[in-house]
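Here's the structure we're looking at; comments come further down.
In this view, the complex is presented without one of its protein chains, the others remaining in place.
Which chain is which? They are A, B and C, in the order written, and residues in each are numbered from 1.
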Amino acid sequence: MNGNRFGRLFQVTTYGESHGPGMGCTVSGVPAGVELDEADIQRDLDRRKPGQSMITTSRGEPDEVSIQSGLQDGYTTGTPIGMTIQNKDARSGKYEPFVTAPRPSHGDFTYSAKFGTRNWGGGGRSSARETVNWVAAGAVAKQVLDQSEHDVQVKAHVNQIGDIEAPDVSFEQMLEHSEENEVRCGDPETAAEMRDLIDEYQEAGDSIGGSVEFEAQGVPRGLGAPRFDSFPARLGQAMLSVPASTGVEYGLGREAREVTGTERNEDWEFPEGEDDPDPTPVGNDHGGLQGGITTGQPIYGELTLHAPTSIPKTQRTADWETGEEKEIQVVGRHDPVLPPRAVPVVEAMLYLTILDFMLLGGRINPDRLDDNPGEYDTPYHPSSPRND
Amino acid sequence: MNGNRFGRLFQVTTYGESHGPGMGCTVSGVPAGVELDEADIQRDLDRRKPGQSMITTSRGEPDEVSIQSGLQDGYTTGTPIGMTIQNKDARSGKYEPFVTAPRPSHGDFTYSAKFGTRNWGGGGRSSARETVNWVAAGAVAKQVLDQSEHDVQVKAHVNQIGDIEAPDVSFEQMLEHSEENEVRCGDPETAAEMRDLIDEYQEAGDSIGGSVEFEAQGVPRGLGAPRFDSFPARLGQAMLSVPASTGVEYGLGREAREVTGTERNEDWEFPEGEDDPDPTPVGNDHGGLQGGITTGQPIYGELTLHAPTSIPKTQRTADWETGEEKEIQVVGRHDPVLPPRAVPVVEAMLYLTILDFMLLGGRINPDRLDDNPGEYDTPYHPSSPRND
Amino acid sequence: MNGNRFGRLFQVTTYGESHGPGMGCTVSGVPAGVELDEADIQRDLDRRKPGQSMITTSRGEPDEVSIQSGLQDGYTTGTPIGMTIQNKDARSGKYEPFVTAPRPSHGDFTYSAKFGTRNWGGGGRSSARETVNWVAAGAVAKQVLDQSEHDVQVKAHVNQIGDIEAPDVSFEQMLEHSEENEVRCGDPETAAEMRDLIDEYQEAGDSIGGSVEFEAQGVPRGLGAPRFDSFPARLGQAMLSVPASTGVEYGLGREAREVTGTERNEDWEFPEGEDDPDPTPVGNDHGGLQGGITTGQPIYGELTLHAPTSIPKTQRTADWETGEEKEIQVVGRHDPVLPPRAVPVVEAMLYLTILDFMLLGGRINPDRLDDNPGEYDTPYHPSSPRND
Partner (left out) sequence: MNGNRFGRLFQVTTYGESHGPGMGCTVSGVPAGVELDEADIQRDLDRRKPGQSMITTSRGEPDEVSIQSGLQDGYTTGTPIGMTIQNKDARSGKYEPFVTAPRPSHGDFTYSAKFGTRNWGGGGRSSARETVNWVAAGAVAKQVLDQSEHDVQVKAHVNQIGDIEAPDVSFEQMLEHSEENEVRCGDPETAAEMRDLIDEYQEAGDSIGGSVEFEAQGVPRGLGAPRFDSFPARLGQAMLSVPASTGVEYGLGREAREVTGTERNEDWEFPEGEDDPDPTPVGNDHGGLQGGITTGQPIYGELTLHAPTSIPKTQRTADWETGEEKEIQVVGRHDPVLPPRAVPVVEAMLYLTILDFMLLGGRINPDRLDDNPGEYDTPYHPSSPRND
């Protein structure tokens, strides 16, 4: 409703502006008994952090997270987890020229149009800096999933920068290679080419678009509440929240326009060598989603991100206070390309979406009532807080 | 949450299965004093109706809507509008072979996996028939918008079927031509080609994918609540709820991957010839959306729909009751292509999304409090129920 | 938000005005595999129905429910259940004098003030007739609970009319006696006295207040999400939605003002004769609620309802159209007292609240994730749709 909350049962609520005192998020609906410490979260924050490479802004933010609540002896208690991250290296002065003269294609104008005011330093609330909260919350979701009996695995990588497209990359390749290079591409050779292209644009004072490919394996079937809370609908909301996104595709995506029913339809078969096997589709052009509900097959798709709008070139704007058109230059520390730092953000939104749906439950039948009594058969004990 | 509700302030709640007694929706948050009758709604239902042409299923549904509540003397009262639409031509028998033997790439398996049961006639709740409710609700939203001081206009058309792509079509062309031909393409020549291609696939017992292009003009700027309720995020949820959708794009969409910041950025200028002009971007590659908020420029995008999964060819499935793999044939009355009938559905989701955001408000400042007192300065009178 | 929805996971959405074409509700979040037919619902509707005795309005409404969706072979499918109830005996003419001249202490003025119009026949949307939807939805919740492994039992009765208070009545007495008499009091002797008092007021053309006492047994412990979704907070919302309610109390209720901590505190003990007993409080002055969460002890409380505002006496009003003050007489068919017909309504709100909390779950820990996979190990079969 107000834009700062994501999720139904696993809920993330955020605050914070790029140049305000601090960022923060509150995560509620976290199951009790999950081991969690700040280092788990920090690991992912470090992947999103500015200044981590030559192709990211040089803003110096340690992005250190502090957990304020929701833990007992290192385990979650089922109550909300508050996290804060202080802003340390905001330099607002450079943004003064834009207070009433909006930067081209940024959110300056729309925020001021909406609210009649805005926090103008560093883009304020519209800054991609806000995704630090998403990554913190996603890291909590990841911990919950990792400690469940399910083997949910999520990974994203950069599959296109400008006109350089990565070849098809397996999930294993993504896992193995995408964090080895600064571009976060699962194919090391393509990564090198992408890196060269980025350097080229950066040197030319320009920026370039690209895309992130994502995949989730081990997601249980039965997730999604068609129609308006179908898995693809809610994942779409998550993905299109990512700053600079201009489109999301699942499975065959845009390509499906030219594919026939005969080609795309997947017969059902019983896999060989399994006891009591389940009907399984012979392929996965459906991207793990049928009728808006997960099939248990891998969920995959792509998110397109346009070129960063902060470029050092001289541009023109119109100052609504003075009524004058004028030239401006957006100096500052900016990313020449967005997908590399968007990778942990996309992964976070996948974790949040998947866990939220898992808490809502796959199968909803009367047995569910029996599964959730207020039992405390494994009562709390300080020395062994897990229910085991 | 449960999948049958869309919207925050303008809320639509639906029920109904393809072969159940009836479909229905409840629309709440409808402003009072809007003139509304069943004919307004029927007009749009007729555009979505089966059997309207040779390229749609021949199921004979009149799709007659009945308004059950929320009106006084033909004007809305601000209370919920209940609408019912009876199912008249359900023939479930043909679906019996699929009760425990899922049709390839349908929702049969996922619904049964989720719920342990399903209404199996005609696809039950997973059927596109359910969108009859969306169109009814969208027609109410359209009436509200048409009677406001805003001039919001929405139109969609079919811009691709298989490998046939329509040329760029203006909003005016869409309005003028897209309802003239059965394919609902805004370019009559392309429509004819598309029609031929569809016939070809239909004759071959196959189906084909395609896409719907949509545009909304006159949407006030300032709508959208970044980050997770940004305009694109919520519109994405709406669009990716459409059955068979595999991707949604805004503005440059997927093309943005290869576009530089310099190319895409749009300078601000003051339009000539206006008194007290506002800063206006020099183009609309941004698709009416910046920072997740509407700019006041036209909002446009595309929705990809895969080929219909109901095809008369013999296919293979796996019966979970008998444990046998077997051949099945999906006989019945089906569409060879989805975009033509999806056009009114896409328009409905746009109307619902836009009105919902408009009720949430653009600018939210203390003046808003002053705008909403419980005044009745223009009290109700039976002979003149509008507040004018 | 818009007032026509109750519940988070078990959601009820209603529409309908007293004198409109029909009433209706959509119930979503219903677990799959529950046996349900219209007769189950009708039984409760008949208890709320007008014209059932001399102390209820003589309006002749059969209140016949029709289920439109959500069933397969008599079992729920997990998809929304749409229900409709036609209005048959609306006589709006009598309400014409009040269109612009509000009846004392009704919702006429506030509805018109809020919306600038209203459906004025029979009180429109503000009529207690709307609770027919609540009772229908509550009956669905009751079926779900009855078919779960839990033994949740809910009962309410009338414990005060005017200055006649019933003595303390056990849950068993409520069950046994409260449906035997027209007043719905669990103590037959008091019921007779109450009945005489009601007759007295009815003959005098007056009405009188009273209260409903409610109790729920077998509610699992661990329900409630403090702070703002605590069990008492959400039950309070439910109860204070009941028309004419002026207060709700739990446990000791208002009496707790004069009780000391020593008196009210309840020690914990291990009940004798149980294997592996749980700590159990020695009493139930806490009304089954501690820290906003259910303890597993019976939940009980009282709801006060003011006297019906429709009385045949001449009263004065002010016509906002003519600017004149004038006398009016509210002729019509009205209840002299509300609690007897409120009993099934209060029970329905308890069922809805309890089931909603049970679906949200008591214990929320990682095991929950394991309980809700999308399994279909007991697949649907037409001849035995239950998962057993």
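Things worth noting here:
The working rule: a contact is a pair of C-beta atoms (placed from the backbone, for glycine too) under 8 Å apart; a residue touches a chain by one contact, two chains touch by 3 or more.
Bear in mind the structure is a predicted one, so any value in this text is a computation, not a measurement.
Of C:V27, C:V169, C:M239 or C:A342, it is C:M239 that touches the chain left out of the display. Which of C:T56, C:Q160 or C:N181 touches the hidden chain is settled by the complete complex: it is C:Q160. From the options C:V248, C:I299 or C:A342, the residue with contact to the chain not on display is C:V248.
Seen across the whole complex, the unshown chain contacts chain C at 1-6, 8, 14, 101-102, 104-111, 113-116, 125-126, 130, 160-163, 201, 206-211, 221-230, 232-241, 243, 245-254, 256-270, 278-281, 286-287, 290-296, 301, 304-311, 313, 315-320, 323, 325, 360, 362-365. Contacts to the hidden chain, counted on chain A, fall at residues 1-5, 8-9, 11, 13-17, 20-24, 26, 28-29, 32-33, 66-72, 75, 77-82, 84, 99-100, 110, 112-120, 124-125, 320-321, 374-376, 378-382, 385, 387.
In the analysis below, only the chains that are shown with their structure count from here on.
Averaged Cα coordinates give chain A a centre that lies 27 Å from the centre of chain B. With centres taken as mean Cα positions, chain C sits 36 Å from chain B. Centre-to-centre spacing of chain A and chain C amounts to 43 Å, using the average Cα coordinate of each chain. Counting only residues that touch two or more partner chains, chain C has 9, 29, 32-33, 78, 374-376, 387.
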